[in-house]
Structure formats: structure tokens, C-alpha cells
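Single-structure report; data block below.
With one protein chain held back, the other chains of the complex are shown just where they sit.
Read from first to last, the chains carry the letters A, B and C; within each, the first residue is number 1.
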Amino acid sequence: MNANILSKAYLDVRRLTETLSAPLGAEDQTVQSMPDVSPTKWHRAHTSWFFETFILGTFTDWKSPYPRYRELFNSYYEQVGCQFPREQRGVLSRPTVSEVSEYRGIVDNAMLELLSSSRATEDVLALVELGLHHEQQHQELLLMDAKHVLSCNPLDPCYSNTTLPSIHRSTPEHSWLSFDGGLANIGHQGEGFHFDNEGPQHRVWLDPYQVSRSLVTASQWLTFMEDDGYQRPELWLADGWRTVQREGWTAPLYWTKKQGEWNVFTLGGTRQLIAHEPVCHVSFYEADAYCRWLGARLPTEAEWERASVISHDPKRTRLFDVGALHPWPPTEHSPANPSSLDQMFGEVWQWTGSAYRPYPGYVPPTNAVGEYNGKFMNNQYVLRGGSAFTPSGHVRSTYRNFYPPHSRWMLSGVRLAKDL
Amino acid sequence: MNANILSKAYLDVRRLTETLSAPLGAEDQTVQSMPDVSPTKWHRAHTSWFFETFILGTFTDWKSPYPRYRELFNSYYEQVGCQFPREQRGVLSRPTVSEVSEYRGIVDNAMLELLSSSRATEDVLALVELGLHHEQQHQELLLMDAKHVLSCNPLDPCYSNTTLPSIHRSTPEHSWLSFDGGLANIGHQGEGFHFDNEGPQHRVWLDPYQVSRSLVTASQWLTFMEDDGYQRPELWLADGWRTVQREGWTAPLYWTKKQGEWNVFTLGGTRQLIAHEPVCHVSFYEADAYCRWLGARLPTEAEWERASVISHDPKRTRLFDVGALHPWPPTEHSPANPSSLDQMFGEVWQWTGSAYRPYPGYVPPTNAVGEYNGKFMNNQYVLRGGSAFTPSGHVRSTYRNFYPPHSRWMLSGVRLAKDL
Amino acid sequence: MNANILSKAYLDVRRLTETLSAPLGAEDQTVQSMPDVSPTKWHRAHTSWFFETFILGTFTDWKSPYPRYRELFNSYYEQVGCQFPREQRGVLSRPTVSEVSEYRGIVDNAMLELLSSSRATEDVLALVELGLHHEQQHQELLLMDAKHVLSCNPLDPCYSNTTLPSIHRSTPEHSWLSFDGGLANIGHQGEGFHFDNEGPQHRVWLDPYQVSRSLVTASQWLTFMEDDGYQRPELWLADGWRTVQREGWTAPLYWTKKQGEWNVFTLGGTRQLIAHEPVCHVSFYEADAYCRWLGARLPTEAEWERASVISHDPKRTRLFDVGALHPWPPTEHSPANPSSLDQMFGEVWQWTGSAYRPYPGYVPPTNAVGEYNGKFMNNQYVLRGGSAFTPSGHVRSTYRNFYPPHSRWMLSGVRLAKDL
Partner (left out) sequence: MNANILSKAYLDVRRLTETLSAPLGAEDQTVQSMPDVSPTKWHRAHTSWFFETFILGTFTDWKSPYPRYRELFNSYYEQVGCQFPREQRGVLSRPTVSEVSEYRGIVDNAMLELLSSSRATEDVLALVELGLHHEQQHQELLLMDAKHVLSCNPLDPCYSNTTLPSIHRSTPEHSWLSFDGGLANIGHQGEGFHFDNEGPQHRVWLDPYQVSRSLVTASQWLTFMEDDGYQRPELWLADGWRTVQREGWTAPLYWTKKQGEWNVFTLGGTRQLIAHEPVCHVSFYEADAYCRWLGARLPTEAEWERASVISHDPKRTRLFDVGALHPWPPTEHSPANPSSLDQMFGEVWQWTGSAYRPYPGYVPPTNAVGEYNGKFMNNQYVLRGGSAFTPSGHVRSTYRNFYPPHSRWMLSGVRLAKDL
């Protein structure tokens, strides 16, 4: 991207963060409801810190007006220095929400000036592009985190009024698409932005396999629950079973039963569960147990990636820009045509059975940005496809998202696979 | 008190709460920095809940506009029903600060109407008076808690600019006043408001004893520290020593050393320690260790009470209304005259060596208000005298404050005693 | 005591420890079932360590054959040096049980030689006497701890076959004995061994009071349970209620329900509960809640002590030497005569409502033995009277035992009091 286009992209992305924060008051933006969650205002400040630290502070004679933010809004970059403890972010009443807005403005001015100057070298532009994708990730986190904060409140607050399509269609019961085996090229290659963890491209041998055309639905999940899915240890990984018992899980996160009816908490408030909406907010442990119960398994990330390249229907993509703020039940027959996979991008992140490890030949960048992905390649699983919280233009076939197997506050769901 | 006077008192007390909250923004009012701390807006709501629940809800046909507040702002009254978990109060972004203001206004209108009506019976008036003293306790808590919240912030925020007197005088090194032994009448009797835990009045045998005329000062505490007070297990109760090691205590709370100088964090920000200011924010364990180191002991609560009745100098009282927001170093010769005790009321709560247990014959009220004091009479120690955060008119000789022996976020200090 | 008599007492006490350990195999003697519990072999070694450290190592030119035991078997004496962590005692497979026996033999030989020599000064004799009382305390602990270890084993092991008297008599429903008020002399004075915490004798003012003649029985406790005693928060101290919920208490420790019948685990194995046996293994919190439920209260330690001096029936004392290994249901009419208190000594330690704090004028010894009692005077309550595990000759009217309010693995029970 050239500097002009990037300036425009910069403005767009930065503005979206503010738009997403707007429905959240100063109190909402301050709360941290669990260690995984960060306050809204922290996300807004940290994304600015990223530009300030890695670009303004490196490529210009920038003198930070807020030198103490260097530590306060450092998420996890050891090479930048100390970090204010993650689980204490909710203790910070200052800087206030409006001081954070001010901070964002100062950084934006300096960034836009830099981008329109001769100092906007290739290195700078590459880091700006990274910074924007970084901010898009935090846009998704901001929504996930705000949802969790609001969900903890017995007053059942609402982030934004949302409506659902009037027509819901059912999905077929696990219909499958088959794929040949062979050597596949997996990972990103060539032009276009990608994170370091998506490369290098490499060959993977795949045996023939099948992938389910649609996502597992709420009503399918209810069948699992009614068949005592959460009570039968033989369906679970040992760690998963321990988690189920320790946490008292009996349903996906945000599902509650009231007077015999299942409800689900969304950013639009609590509403009745819809049979054909994709199941959402399930952990890897739950996804894995569901598969075992059904006699299927999760796809590997290579299987998923190859299937998405060959067979997904791009018209059936529903990311954040659709404005649903939640995965939708299908409104049209699904899948659209017999040879394509439905709901591959958007709706929910799809758990794969692949541990998040470096690709063969992967070497992280040598500077602080090298801490971005590499050091987290442990005890996590890869998810693919994006969600209803993912900003448009952010996700692609090779995109590797990752979470620990017990996490479920992100929009995570299930697509099935099988050996042929 | 009659209804008219009480109406005026009601307005005064309620207004003071708002005045105390005013310097705190929405973010400040939302944060809970440790389980002991409650957010400012929680204090503001809970004190209103007290009037609503125990008075409006009991003596009028009140229909709460916020029925869910009943659980949300119930602190610990089992007989009122469930309570939102104390350590989760910081998770509540809603109701917002301004919604809490609205709530206060609604309760105030209803209360003032009730007080000016014929339904303002003796029972009602007694509970209103209790509610006002309850709110005064929360005014002190509000300040203690806000101080803790701000202290956790590396930006070193300031609640309010405060100034110190230009003249500081030294205090004599532990000069003593002697008291005869004999039977003493301890506890409240007669007219005037008092909490249930201050009675019934009863006889206690006292052996002759001495009490130090002034509070232990910062410079005296530094001598203890320099004599390895925090490193010598023989000075400490076993539980105290365990706490010192687990928490890494080496000085009172809010003391920090910078470039060889001791600073102290106050509501006016961080400033240099003043030699003759009373030591503050020490736990019972520290107070007890200091006494052992010096060859003295803490007074019992009976000794303190009797001494305060006989010998305190009322002109030397410095509660919240002085506006210092911190215990002051003496500005005049201390004590004022050789036969009186100085600094008995105000400045800092003074630890006694008495476990907080019911007085002989104590019976708590039978309704929910009976949970106010009685159920906490365990594993705590009594403190006497009030502090620079205590509202004027709130404290008296028989007043029993209480905290666990490890607590130190309140304004707590030390007065010494000795056997004769 | 002179050296001869003391030598004999030494042999008796030391032998009893070995007799108590004899039914316990090497495995039993090694296990630590919770942090409060110490392994049998640890008790056997530590009591030897006491003689070695405070007597042989101080008054003779003793060179320890096991220098590393100094740290290993130091319980909590900071002035002796480091201590192997208490909660790790169960990790020590060495020294073995037979090595501990050897150690005991070596210490015994040296001690007996010292006692028969001219170096057996008054100071030595006083410390030997203290050491024997110390060992008696550990004899009780040894039994309590072994009971807990065995109770954790699903194989329901038995320490020793015990039989119960064939005749059980009922106790009257809380019959009371009244005592006048006035000044009482409390605490030990004069000849005879006593621990430092029993003195100095001092005056306490008492209002007139009543004490129940017998201990609360199992069947009385069942009535409390059936009246939802463990489910009603208004009966409990706040800390107690939290403990009930966290621990899931629904009955005294060691009570289990099988097929509708209540059983109790004893050192003689599990057997049916007997209606009129004293309730045992209840915490202070439970004792306190029971009293509140009944409209009574626990006696203060001064009330108990004065009552025991005036009115107890010495023929109704059942300590360890009776061989019951558990408090017995009364076998004779109880109380024996209308003006005496029954079951004051032996059966169960009786909770008082008094926090364990130093008596007025109490000063601990200045050497390491000064750590024996003084540093534990915090967050504990006093119990009086001894139990079925207490060695004969160990307890007296002024004896102050103490435990934290949540503890219940000792033989603890309830006697009631009331204001007159």
C-alpha cells in the first residue's frame, strides 16, 4: 500500500474503534470482568501505544507527552520494557476515557503527519499496515470484552439494539463435502498483508477427508446436551472433563434457562435461542466432546484451509460489517449450492484440531514485533474463519487465530470433519 | 431528635456524601482495587438502599423503581436476601454514576416526604438516625477506598489539593499519664445515639495503668524500622510475622522510599514524610510489634475509654471537618497541658489490644438491622478515637470501631499503654 | 519436683508416648493428612528435640549426633533458627520410624544421666518439667492427628478396639447452676506447674451467671441440625457462615450418615452415634451458632474457671487414663448431685467465648521458650477442661487451651452459659 491509501485506511480503522466504543460509557470502558478481559479504554490506548512505540518512537524524534504510558499500555512486549500487570488493568481509573480520547488524537495527528512526509519509508508503511491489522484484532477483542463485562451485570444491559432477520431457514443435518488426499500447499505466500505466523508456505500431506457444509447449530447442540453430553466423561479429554467439573459447565457460555426456555445473552441483550443459529461461545473442549459424541472430529487447520480455498461461497460471508453483532441463523437455503461450503468466513471462529505451533521454517522477526505471535505458540489451538465481530477485510484463508482450549468468551463455534 | 431536626441532618449528611464524591470521575467511582474496597458509586447507592430497604420499604407503601437494586446493593444482610458478591462490585459498570445520582434523588425525596408526614413515628426516626450514622461510616469508607484506588495508579493521581500547616512542632518522646485502678463503668448509657455494640454499660476491673499522651509519630516509627523492626520475628505475633513475610511489608502502607527519602501517599498526592506527623496506615500486627519492641503495650479498650473520659483535651480534636484529609503533625505544643491526653479524637483510629467481642449482656436487635454489628464480633480488634476521615459528630468515647489485625487501608495509628 | 521424682516422671511420660504410637505402623506414623496435622514420628522426634535443644544443648557440652534435626524438628521457635516448613512434614520419609526410636533412646539416656548428676540445677529441673508437660500436649496432638489420618482412609481403619459402657444414662435437658457476680481472682497463683499463659492471677468483675450442668449431647445437637441449624445464616457469625458454606459443613466432623443412621468415626473405628454422648469435634463457630439458636451463650473463660473451682465434682472426671479414647455417654445419673457441675474435666474441651489474649500483666519469658505461648495470642479462642485424649495430671482449672474458631479436629464440645 502506498502512503496515501494507508492514510485513508488509518483514518478508517481508527475511526471504527471510536465508533465501537461510543455506546460504552466511562464506567463500561473502565471495568475488567476477568483477567482475560481488558477495559475498552485500555484497548483504545494500547492500539495508540502500538503506533507511538513502534513507529513514532522509532522513526521520528517523537517525545511522548505521556512517558508513563510506555509501561501502562505495553501489553506483553518484554523488549519494550516492564508491563503493568495484565490482571490489574481494571484498577486503573486514570487516564480517564476522555484523556484516552485526547491521547488517540495526539497520536493520530503525528501519524498522519508522518504518513504525509518523506519519512514514510517502506519500513514505516509496513509497520503502519501491521498496526492497523493489530487494531482490527483489538476491535474484535473490544467487542468480546465489552460483551463479557455487560454479561456479568444482573441488570442485563444492552450494548446496541439489534434485530434478527425475520426469515430463518434450517440447516441440513450435517451434510458433507469430500476432498481428495495429497500434498497441499498450506500457509500464505506472495503479495498482500499477512501475519508472520501464516508463513512460510509449506507442503502438508493430507489423507482424503470430509468437511461439514454448515456450522453446528444451537438445536444440534441441544441434542448433545439432552443426551447428557456435559455429564459423560468418556466424551471428553481429561483436561476438558476436569474443566467441566471445576467450572460447572452445562451449556455454552451466555446460555441461560428461564422457565424452561433457553435464552442467550448477546450485545443486543438477552433473547430466546433460535434453533438454527450457529452454536457460539463453546470451548475447544466442548467442540471436541461434541465431535466425539457424534463420531466425527474437528478438521485440522490444513484441511480447513484447503477446503476454504477450493470450495467456499464468498457470498455467504458475514463479518462485523453486516451489523448483526452475533452469528445469524441462515436466511437462505444453506448451502447455496451442493459443491460449496457455507458459513466459512464470519459468523463464528471455527475450532480446528491443530495445536498452535510454528509452521516448518517459521522464524519470528528479530525486533520487538517478533513477540507478536511466536511466543504464544503453546497450549493453544488454531481457529479459522473470522466471526460476526471480525472487521471486514481482516480475515483470509490462511489466517490463524488461536485460543487456549478452555476459552469461550470469543465467538467460537464448530465445523465438523471426518476421514473418508 | 425530632423530625424537623432530623430532616435537616438528613440533608446535611446526604449532601456531604455527594461533596466527597465530587472530585471523583465516573471511572474513579467504578473501580474496586481490592476485595475490601467498594467503588464510590456503590457506597452512594448502598447508603440509599439502606434508607429504601429498612425505612421506605418497611414503613410506607413504597414500590421500588429499581427492584434489582435490592440484591445489588445489599452489603451483608442475610435477612434481606441474596447479596451480589462483595469482591465482584468492581465488575458492575451499571448503574452508572449518574443513574446512582438519580437513585439518590428519588430516595431523598421519598425520605423527606416521609419525615414531614405523620408516618414519621419514633421507630422511623430512630432508624433514620441509624441510617445517617451508617452513611457517615460509609463517608469514611468512601475516602479510605478512593485513596486505595488512586494509590494503585502509577500516574500518582490526586483527589484534592491539600496544604499542610507551616508550623510543625515535635511531640515529646512518649510521655505518660497515669490512671488509678478500680472498677470502671464501660460502654454507653443514657441519651444520645449509639450503636448497639457500645452497650450495655457494664463494670470492668482495671489495674493501675499509664497511657501515652500523644500518638506514635512517623519519626518514632522510622527508629523502629531502622532497628530492624520488620525483620525480627521475636517482636511479632506468629500470624503477624507470617503476614509480614507473605506481604513483604517493610513500612506502613503508602510509604515509599525515593532517592533515600521517605514519601507518603495522601489524598493530596505523594509528599515527603514529616517527622512529627502521627504514623498512619499500620496494622494491628505492626502496632503490636512496635509496642513489644518498645517494652510497652496497646491499651485495652476499657483503659482507653476511661482515659478519654477523664483526660482528653477537646480542643485538640481533628476530624474530617478540619479539612486536612490526613493526620497532622502537631502545630501547638503537645499535649496542651500536663494533665490531658492529646490527639484522642481525630487524626488516626487507635488500635487497642482488645478483641472485638460482645459486651456482657449484649443482645443484637432481632430484625435485619441486628446483623449490623453482632455477627462481626470475631477475629477483629477494637480501634478507638476517629480519624481525619471521620465526619464531625460521628465519634464518641464509647465508639467501637473494628478491623481484622492485618488491615491497614484505614487511617489507623498507635497510642501506647503500660502497667504501673 | 526434685530430680529423682522428675526422673521417674520423665520415664513415665516418655514411655506413654511410645505406648500411644505402638498401634501405628511405619506408614501411619509418616502421613500428614492436612497442614494442621503432624506425622506421629514427627511428634515423637520433636518432643525429643525439645529436651535436646533447650536442656542438653544449653546446660551440657552436648554434641548432637543429628545436627540436621535442629531445623527438621523445630516446630516454630524463631530464636532457635530456621524451621522445616510445617505443611511439608508429610514429605519426610526419613528419618524412619526406627531411626526416630533410636533418637528418642539417645536423648533419654543423656537426659537421665543429666538428671542424676550435679548439673541438674533448679533451672534444668524447671525446664524438664516444662518439657514433660510439652510432651503431654503432644500426646494429645498425636492422638488427634492419628485420628484424622485414619479418618481420611476409605478402608475405615481402627487404632485400637475400644468398648463402650453397657449402661447409658440420659442427661437432663440443659439444667443450670447459678453463680453470684462479683470480683473473681482468675489465673494461676502459687505452687505447682503451670504454663506462662495461665498467669498472672488478676481480678475480673463478673455479673451473676448460670452454667449448664452437663455437656451438650449428640441428640441435642441433632435437634439443632433438624431445625436447619446449618442452613440458617442468622444463627452464625459472618466468618462462621462463610466457613459453613465453603466447607460444606452439615454436621460435626467425623459424623456420617449411612442408611438413615448417624455414625461417628472414633479411634475404635466407625460406630453408631449414641444419643447421650457429648457432642464432639465441633468448631467455635458451630458452638456459637448452637448457643444462639438456643438463646444461650458460651461461658467466658473467667466464668468457667470460677465455676469449676467452686462446683465441679472431681469423681466425674474422665481423661485419657480411663481408656475410653472418646467422650462417653454418662453411665451414672448426671449430675451426681444438684449443686455440682458434671463433666468439667475430661470428655471434651469446652469452648469459651473468650478470645485468647494475654492476661493483664502477662510477660512471656525472654528466651526461646518465651515463644511457647505468647505469640499465638491472636484470632483464637480459649477452651477449658481437657478431653478423653488429655493425659492424666495434665489439666487444671486455670489451664488455657486455644484453637482458631474454625478448627474441629480436636475433641471439642460445648457447655452453655446464660446471664442471670
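One rule holds in what follows: a residue touches a chain if its C-beta (ideal position, glycine included) is under 8 Å from a C-beta of that chain, and two chains touch if they have at least 3 such contacts.
Source: prediction; values computed, not measured.
Taking every chain of the complex into account, the chain not shown here touches A, C. If you put the hidden chain back, the residue from C:Ile5, C:Val91 or C:Leu183 that touches it is C:Val91.
Within the set C:Thr30, C:Ser214 or C:Ser407, the residue that contacts the chain not displayed is C:Thr30. Screening C:Val128, C:Leu150 or C:Val395 against the full complex identifies C:Leu150 as the residue touching the chain left out. Interface residues of subunit A with the unshown chain, by the touch rule above, are 76, 78-79, 183, 202-205, 207, 233-234, 236-241, 353-355, 357-358, 360-361, 370-371, 375-379, 405, 419.
Where subunit C meets the chain that is not shown, the touching residues are 25-31, 33, 41, 68, 71-72, 84, 88, 90-97, 149-150, 152-155, 157.
One rule holds in what follows: only the chains that are shown with their structure count from here on.
Annotation of subunit A and subunit B: not jointly contacted by any chain, touch as defined at the top. For subunit C, the chain whose average C-alpha position is most distant is A. Of all chains displayed, B has the C-alpha centre closest to the centre of the whole protein C-alpha set.
The centroid of the Cα atoms in subunit A and the matching centroid in subunit B are 47 Å apart.
Distance from the subunit A centre to the subunit C centre is 59 Å, each centre being the mean of its Cα atoms. Counting only residues that touch two or more partner chains, subunit B has none.
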